[in-house]
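Only one protein chain is missing; all other protein chains are in place.
What follows is subunit A.
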Amino acid sequence: MTGLNRTALYDLHTGIGAKMVPFAGYEMPVQYKPGVMKEHLHCRAAAGLFDVSHMGQVLLQPKGSLQDTALALESLLPQAVLELKEGRQRYGFFTNDAGGILDDLMIANRGDHLFLVVNAACKADDIAHMRAHLSEVCEVVEVNDRALIALQGPAAEAALSAHVPAVADMKFMDVAVLDSAFGPLWVSRSGYTGEDGYEVSVADGQAADFTRALLSDDSVQPIGLGARDSLRLEAGLCLYGNDIDTTTTPVEADLVWGMQKARKPGGAREGGFPGAAQILDQLQNGAPRKRIGLRPEGRAPMREGTQLFASADSETPVGAVTSGAFGPSIEGPMSMGYVAVDLAAAGTTIYGEVRGKRLPATVTDMPFRAATYKR
């Protein structure tokens, strides 16, 4: 696989039998020997370790005050960054002028600067976008020499606190820089599986030792991209490029929970982000379609692209599936997609066309499986 980047853990992955695939310009492990199903269930039962070093790590280093940098970042997204407290992280999304989503990301306040984690496939564009709009108030620094490792599941706290005791005191969405035998670790208590757990940024040179130390704990197993996808889908979390993109607004994507009061109609800093006119209008008057969860009857998964219909014989689709898979923990198929808003209420029966047949599915509140975050 030429022309692809490798993370600091490449040799470790191949040494333990990972199947590597190209993903967002990187050679990444899609699964290890146990396979997607067992990896998924292990993460829910004990702890799963994920190499997410392909994701972008970005520092916003203020040239003046942190407040100015926070306000400048607010010009690119509909989150309240100003009120984000030191040591805390928040989910957000960059919007475009049409109100669509350019990328989703994590934003952390680390006292004298902000730390962002963005999607691998979007990171070059995100950094260019921020440099174009934020360079007067801050340096946009891409972190190129650190791996990012997620440790997720009920045993994650015990496994990580054996090396870094202070992580046990962190709450969901807390961030901290902690000294360790593997150098300074940038830790957040967060993740993308619906499980309690952590994401840890560690210097490339110490990433393999750190990972081996975690994997030496019997409760910790490495998990590939395959199970990462079924875990995040069970948790009702969006995959950028599938479930959200430049054509979906945050209101359509049902991500209004990720916008704070200060940026909404009547808020202290209402609007002021790209696409605000469209997004604020949809907030007040509704959007024509909405992202929903679906539980197909039977066992057949309704995968990405499956057309959705209001009835078993109607001609015009009312929407489509954007992610669909079998959920190992819920022991059945699950999908996420968009439908016309009048069909978006939980309990509504709609039909997905699978191999020429209309199969019934029930609109379902997400997550499909309740999250276990330590709040």
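Here, a residue touches a chain if its C-beta (ideal position, glycine included) is under 8 Å from a C-beta of that chain, and two chains touch if they have at least 3 such contacts; residues count from 1.
Here is the rule we go by: contacts and distances are computed from a predicted model.
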Exercise. One chain isn't displayed here; going by UniProt, is it "Glycine cleavage system H protein", "Sarcosine oxidase, alpha subunit family", "Septum site-determining protein MinD" or "L-serine dehydratase"?
Worked result: "Glycine cleavage system H protein"
Problem set entry | Touching residue (missing chain; options A:Gly226, A:Pro250 or A:Gly352) | A:Gly226
Exercise. Of the residues A:Phe50, A:Phe94, A:Phe210 or A:Phe326, which one touches the chain left out of the display?
Worked result: A:Phe326
Seminar exercise, completed: Considering the complete complex, of A:Pro62, A:Gly191 or A:Pro301, the missing chain is touched by A:Pro301
For this session: Touching the hidden chain in the full complex, which residues of subunit A are there? Just list them.
Result: 31, 35-38, 226, 230, 299-301, 303, 325-326, 328, 333, 355
